[in-house]
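Structure in structure tokens, see below.
Here the complex is missing one protein chain, while the rest keep their positions.
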Amino acid sequence: MKFDIYDFSVLTASIHESLGSMMGETAVMITEMVIVGVIFLTLFAVLGLALVYAERKVCAFFQQRLGPMRVGFWGTAQTVADAIKLLLKEPLMTKSADKFLFNLAPFIIIIASFMAIAAVPFALGLQALDLDIGVFYVTAVSSIGVAGILLAGWASNNKFSLIGAMRSGAQIVSYELSVGLSLLTIVVLTGSLQFSEIIESQREGWWIFRGHIPAFIAFVIFLIAGTAETNRGPFDLAEAESELTAGFHTEYSGMKFAFFFLAEFVNMFIIAAIGATMFLGGWMPLHFGELTSFNEIMDFIPPLFWFLGKTAFLIFIMMWFKWTFPRLRIDQLLTLEWKYLLPINLINILVMAFIVLMGWYF
Amino acid sequence: MSVKELHKATESQEYFVNMGPQHPSTHGVLRLLLTLDGETVTKVEPHLGYIHRSIEKMCEKDSYQQIVHLTDRMDYLSCHMNNEAVCLAVERGLEIEVSDRVKVIRTIMSELTRLSSHQLWWGVMGMDLGAITSFLYGFRDREMITDIFEETCGARLTMNYNIPGGVMFDIPANFQTKVKEFITHFRQKLPEYDQLMTNNIIFRNRTEGIGVLTKEDAISYGVTGPSGRASGWSNDIRKSHPYSAYDRVDFKEIVYTEGDSFARYKARIQEMWESMNIIEQLIDNIPEGNYQEKTRAVIKLPKMEIYQSVETARGELGVYINSDGKKNPYRVKFRSPGFSNLNALNTMAKGGKIADLVTIMSTIDLVIPDIDR
Partner (left out) sequence: MRGIINYIKEVVSGVKTLINGMKVTGYYISHPKEIITQQYPENRDTLKMMDRFRGEVIMPHDENNEHACTGCQACEIACPNGTIEIIQDRILNEETGKKKKTILKFVYHLQMCTMCNLCIPACPTDAIKMGQNFEHAVFDRSQLTKVLNKPGSKLRDGVEE
């Protein structure tokens, strides 16, 4: 029995129709934008809560302990308690800090995250922005976050925050290259930059299996560069600066610090989502070309769960990196990128292009 | 600071940073005044004294049995070895010979303490470098040793088990079983430490070639313990002036020649293996005998000066007792290993980066109460 994948565009079209019958053109557009904004805000909040709890539990299980257990059932309300604590804190600001830029910096980072998450495909038809330059748009927009970090470091008027922000900026700018290039490797296979088309082209099987060796190398590079982009894991010298200060967000407290914190986890989700989309098929269930009965069984699980499962798996790998490895020093970080990841990436793209020309992929 | 230094400081690009008394990676309350030039460290100046509790002064009013419990709190990770040092000094002054059973028990407890101190050092080193998981693994293994201590002495950290003349209680019935269980368990876990950190390429890049201490500098600063032995200076007191049961066991002295942080790291890991060998040789045949020699209730040393040194987990701890015939010592002085090791920090960290300073500090294994007393 074939189970058709539910198309959310049917639902969105019907909502559009019913709104259109109630009010004029511009009013419909504005209402829709407000609805999408509210949904994404809720998504942010829920993601933040869930990811922080997951991080604490996963970290605890790696370390043979239990993690939060008291607040709520098995500690599920712990993040809520943390959020309330952060809300109640006094929002400090040093007198000599640049007021406007100081307050603006967290918002820039959140805006960058919002713009990136708008293009992520959650299920068939469940995508806020389906641009035909999807991949290009996401890489471009995630660069806006760097401006927020540099502003935060500069506006704090604190030389250690500035050093931390500069380091962080250099790190993010370098690793964006690697992220972009590894995504390009898959674009060479699909021939299109649009997310929905990329996922459609994985109906016969995910690219990581079909693109064999170059795709796998690109996946590994994407994971490494992705963790470096979000200042996480073994690349968190800028903020886990237990040597001197807490990096660029030293001077922030209360809700603004919560924004930085939240943005880090949401960025991790976005990197995992993009990775899942490009390499692991997004919301496409696991299909193996010829085995139709197997494919039909896989289709029973709704695509939304496939997407969330794959993203969770990639997030788990990123957490695994963080809790196992010591930190890299800043010069070792940059050496890794410019001397190792970038040459390997470029050669990989050449190899992939050659393979596509010869047709040596599944 | 002299006028010349002040001039240099105001004209050049150098600036001062306080790695202040409260800091996550200085293992205690230690204030380091760093002079930085951009990212490079040009001078490190430690300021001590934040946890000075005048232990040496308090020893002047206590009797000889009572000064032992104060030494617990100096280098709290090598508790038994500190107690042993004072007891050996007093026994030498009284010229009493303890039984073989006491010697073997003291050696086994000292080696267990050395193991637990190195386990904690390994955990904290990983944590300083960013691999927070290693902290928990070190403490999990250390838990078995503290359970053994709790069963034997009654306390987990400040044991006060040695007294002049022997030990306070006899070992409990299941001491040997438990220690053997621990050795079997830890022999399997120590290769995991290697898998997790020693062979890790990130860890190697962060410790190899960092903070080199040459042999001449080590001898001139008096850096004892594994930090000095990693620079090629063989200064193990257990080999040169054996005390307790060390003359009847067979163990290697771990000496490396590179003198960098990785050599210091390797020296401690190898010491853990050697400690397990020593315990295995002694645990099966603990000789029968007294666990406590009879001394008078009030001990009075004749008018003399005694110096006794032992090898703690950090280096040579020396106890100097000057008595003038009364029931309290006239002056007690402790030569602490951490004090001399800390002095070499400036030589090792000069010219490196701040991140390297943290690595170096965790490899020389400082315990600040030991330095300040």
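Note that the chains are named A and B in the order they appear, and that numbering of residues resets to 1 at the start of each chain.
Just so it is clear, a contact is a pair of C-beta atoms (placed from the backbone, for glycine too) under 8 Å apart; a residue touches a chain by one contact, two chains touch by 3 or more.
This one's a predicted model, so the numbers in the text were calculated from it and none came from an experiment.
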Can you tell me which of B:18, B:177, B:195 or B:257 touches the chain that was removed from the display?
B:195
Quick one: say which of A:11, A:33, A:46 or A:66 touches the chain that got left out.
A:66
Per the whole complex, from B:65, B:99, B:176 or B:322 the residue touching the absent chain is B:65
Of the residues in chain B, which ones touch the absent chain?
62, 65-66, 69-70, 72, 133, 140, 143, 150-155, 158, 160, 168-169, 172, 192, 195-197, 199-202
Kindly note down the residues of chain A that lie in touch with the hidden chain.
58, 61-66, 69, 320-321, 323-325, 340, 344
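As a convention for this text, only the chains that are shown with their structure count from here on.
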Chain centres from averaged Cα atoms put chain A and chain B apart, in whole Å, by 46
For chain B, which residues count as touching chain A in their complex?
15, 17, 19, 24-25, 39, 126, 128-133, 136-137, 140, 196-197, 200, 202-203, 205-206, 353-358
Which residues of chain A touch chain B once you look at their complex with the stated criterion?
59, 62-65, 159, 163, 234, 236-237, 240, 242-244, 323-332
